[in-house]
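Excluded from the complex is one protein chain; the other protein chains are retained at their positions.
The letters A, B, C, D and E name the chains in turn, as written, and every chain counts its residues from 1.
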């Protein structure tokens, strides 16, 4: 079905006009954008991955995609700080959810890889809404299968480079060690931002460092300021193809109570947004926003933050779409 | 777009199999049913009416359709107490939302009438999810335009036959007086069930009685038992074409905290469900479930109740669909 | 200051017209009634007693008066089941709060006695909003000082006839043993309704019985039905002057989560309301609704229940006010 | 360490005196009872099973044991309706939690079987606090290993005799089909109580019936009354050894919002408690209370209900402990 | 009625002594201050405007005045950072609420203008508690009617200079365009602070700029620091008569979840308070704090923030009241 919303000047179908259709009306899609079946092409796709069987503490991120979509109703079309209409210079669509078996992590990872790969191979850049951080591994596989190994900016309170829990290699604490072992990551172009949780022991840092990760802790962000952090990230990534993975717990629990392993001392949402805007121009190929657990959220503030982060990523794509020669 | 769900034996498209697709996955529609554009015909349509500018106390029912759809993910396909598969013997679909101006009640009522009328005239029986009770008036107009005046079973803590608030004739407290004045209702086939709120003054009862309403209060339900109530309702309605309007505040606040004008002493959800099942076989033409205000809900219990009530109404239609000669 | 609301036909000042003044507007008083300083006489007074230093588990009932007043905005003026306008046949007013020292139970009890006594001696019948159940003792003292010993209907999950906690004789678990010792209660005209909490040991029942209390448990209410219970209560009280004390935890936690020592298996609000209506005509001299702890409430449902219970008590007074020869 | 609480007259260590130690003080155990290491024998053990990886909708029951223990602080020692001191006629203790792998259902089931079996073989009767309903299977295995096949009273909104989800045989929807296949259940001594959720299709009922289950739906409970239900259950079970499994969602969401697959139209807690008391005298060997998901609870009401249900089961054991010749 | 609180040294009636009257006791007024009828004069008046029919997303600000008053109970009388007793150097009072028709925006705006104008013309400086931002227009009219056009400091996540929604010119997104058109604003003395929401399109900025507004975004506040912002604001306003309008959503959702259109990346409450203190000495004539929607608040934190902001504004008036020659 074609959407009621007529295409804009560039031929892209965006949002219904919120001065004529209330933002609270209509079946829910991310940012009230068209579904995939309503558009002919899709440059950037938002895709839900409702899987949370990899969590070690509070579950519930399986309801993340629904909650983030619902919260995204508020979003409007013009990004005044980036001076671009992100849904007007590229076709963005909601790709729906990937179906993943909640009772078998291995099967689920395979399904997520298959589900994302089809889109990536068709030329769509994906931003996934989790689900727990386990999903970053199959998403990375899909991106790397098409584009080769990637740099990684990983926003999180936790390293997520642990080896196993209960003998299980695939959980929300281990995706980036697995990704490293599978050769998906570009050594020396990797950085964690926002780290602050206590660790199991000192060897966690050694393992992490051996993979090639840099660490900019939450306290470093406060001490250096976001603009220095941006410079350091841009330098570390350079021109490398880049994947951006955001665990919502990078934010302080004040800003993101709705998550499974909250850690105090985190970033303010304003800091995180400034950093994301600061990496505009880097060669981002895809990303995810994970670990939104709505049962612990209040007034949707965590989901609203996640919806905004997805919007910022879409805008990064938009800025490349409009630049001369991009 | 055709849905992934293949049609069942009768050619009707129902829900995805919840043993293969988690109920928490996928873009949200009522009961995970197809959208209107995914099916060729539609016998019964669930339609959202996100309008709450007619409320006199706590607003927020504009978010009712979204919340009820989200809560309806839990529903499965076989109704064991009615021994029928309500989505398998008739085509049920989610019709999306009607767009209504939140700043102008008159315009909104017109839009709701137009939006519902098109479906009714195409032969679809509608069950609307509110929104506040103001919406019952234009919905009744649509039904009556096609089928003629109707009997009414009105489940509510309040009479909703007041004349005006602040000089305004169209609010959530007045739809049934207006409906009476417009000749939409069949005198002597009208009944309120669950009434219990204090009134403005004694003349409220006189006005209500003059329209032809019977009253079975919440305390009558307790004292007589649901089976006697069912008999009385069946007798009152008889063979008349029937509209069923359910204000969720007919339930006790224990069962439905998420509403705008809660009144203690209400029905248990079990009682209401038994009564609805008890009117199976009556000639129901349409209905609504209104006044779910999610901001006041907890753990979705009010929305879950509303989703079940819609399901019970769909099942009433299903029972007529399968009966010999229906 | 005189209230904007003009007096009604009987010369009594009631509520502002909710069809002209939204119920959500205006400085908060119980049921939007006048303050004491706005009327010349006061037949029935609603008085707050924000004291909760006598609680043994969850505190917070000090915020009960504010929350119940706020919830009472919903109430309208005509009681359709009692066929009376309770604010129109007697002067009802909000007397504000009694100030009580939160750090010294003894001082607080004295202050509550003084604060209530002045009103009782001036001929006002009081309905107090707690606060914890400790306050029933000084309230009883005030009533008995004027009217002599009283019968007591005590709605509660707990007996409240314990002797001491931590050696302290005055707490929310002990008011009725103290009242008995002080000679405030009429033996054989006493009854607990709704009892169900586990006890410390079997001697609790012996002590309670020795005071002269009858017990109608929450399970008895279910098994006998409210109409039998009403008969038993009327018989037990007879013509004796009567005090009615309602601990909101007599209701099931489903109906009243906002309380300090919730016990499952309680009364539905509908049952409690029917019982209160059923004792109309008894010689009620005063009463209280206690133990509303708003921090544990949701969507105001506990406070709304308490507001309604106060309304039902006011209506009992109203029915005596209008009867011939009352 | 020996507990500070001295043993009572029978030599059993019970609760600290709540008139000297506030119920809100002290490290948390079920009902403030001693831990296993603080007593020499243990007749009845309360054991936590924090496992919820078998759920098909809202997860979170892994936090059930903590929440139920915290809620159980309110409980006192004398059961006035059963006229017994359940912690004074038998040694009851808190056995702590069984550790189960959250990432591997098979391993977890084995660990739960091992963890419970040791206690059962040592002569302790277990009441488990879930966790999700998956845990009933290994708990049944432990009981049957010692006592042989059992009758089953299963309180739930759902049948839990489905075959597989996503090809997985062990989930919270399948324990009783598996138990049947493993020969753990006594045909014709099995009954579901409280059933009301929609089913997948009509064959669900056939499968269930072929195992030998009777069904008393939530609506049957309302229509027949609890006393008839009790008779029917006593007749069905007879003298058979009995296991009692309670999914908290047997209660209406009003009474138990804190659960994963809530269904409206459920039992009131008062009904469930009356039924449990009504089966006193049956030969109960063990039981569980499962599916408390605290993230969806409010003011602890679901956890308080679960704590009370465990208390009622302990009391059933106590009544057999004190009866002549038991 | 005269208040119990005796006047202080300057003859001004302030708060009751919180060391003798608990802050949680007494009928609710802003900061426990006297009502208008309890004092002879009123220099500064706090007035509620419970109107929210102009909102485009989450409604509920109609309950703002009640919630902010309740939260303001915490406030004490000495402002240590401004070194003044704001209720001791001028007469501050609670003026109650303005009654506004919730069903007709035009009528409501007229009523708010009338209701506020009477006070302004009597020489009272008003601080209004909303209600949604629609109310700023009639409040501005009242101020300008007496004092002439004003400078405006507008703290908000949104510009609120849109033209229409659904063809309606008066909503919470349009007050300042209307005010400009009506000649109420002093060009070049206008500034938005805290702006950050996405816009409809680029023309929104053009329209806004054409009115003469400067913008200091939320990110500018972070990058420049509050002290630079203060300087810029003081320079922009100069000696002009000034109106200060604060939409609570200028704060980050972490600090103010209880609002209708929350936007991440907002100000911390500490920043906003520092800025308000920094404009002390400017010629403030009136102001408002709007868009507190209590249904979305938690533990009152949004309402507490709003209560403090009102207190800061009262203190700005107090500082002018005490300065030599003011």
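In this section, a contact is a pair of C-beta atoms (placed from the backbone, for glycine too) under 8 Å apart; a residue touches a chain by one contact, two chains touch by 3 or more.
Predicted model, so just to flag it, every value in this text is computed and none were measured.
S.K.: Among the chains included here, which ones are touched by the excluded chain in the whole complex?
M.R.: A, C, D, E
S.K.: For the chain left off this view, which of E:42, E:254, E:279 or E:293 is in contact with it?
M.R.: E:254
S.K.: With the full complex in mind, choose from D:45, D:77, D:102 or D:149 the residue touching the hidden chain.
M.R.: D:102
S.K.: Which subunit C residues touch the hidden chain?
M.R.: On the subunit C side, contact with the omitted chain comes from 52-56, 58-60, 62-63, 101-105, 107, 165-168, 171, 295-296.
S.K.: What does the interface between subunit E and the hidden chain look like in terms of residue numbers?
M.R.: 17-20, 22-24, 73-81, 83, 85, 226-227, 252, 254-255, 268-271, 273-274, 298-301, 304-305, 308, 311
S.K.: Touching the missing chain, which residues of subunit A?
M.R.: 56-57, 162, 164-166, 195-202, 204-205, 217-219, 222-223, 252-255, 257-258, 261-266, 268, 296-298
One rule holds in what follows: only the chains that are shown with their structure count from here on.
S.K.: If you check the contacts of subunit A and subunit E, which chains show up for both?
M.R.: In this structure, the chains that contact subunit E and also subunit A are B.
S.K.: Same residues or different residues where subunit A meets subunit D? The copies count as same if more than half of the interface numbers are shared.
M.R.: The interface of subunit A with subunit D is built from mostly shared positions.
S.K.: Name the chain whose C-alpha centroid is most distant from the C-alpha centroid of subunit C.
M.R.: Ranked by distance of C-alpha centres from subunit C, the top chain is A.
S.K.: With chain centres defined as C-alpha means, what is the inter-centre distance between subunit A and subunit C in Å?
M.R.: 55
S.K.: If I count partner chains per residue in subunit D, which residues reach a count of at least 2?
M.R.: Residues 56, 165-166, 252, 254-255, 268, 296, 298.
S.K.: So which chains actually touch one another? I want all the pairs, not just one.
M.R.: A-B, A-D, A-E, B-C, B-D, B-E, C-D, C-E
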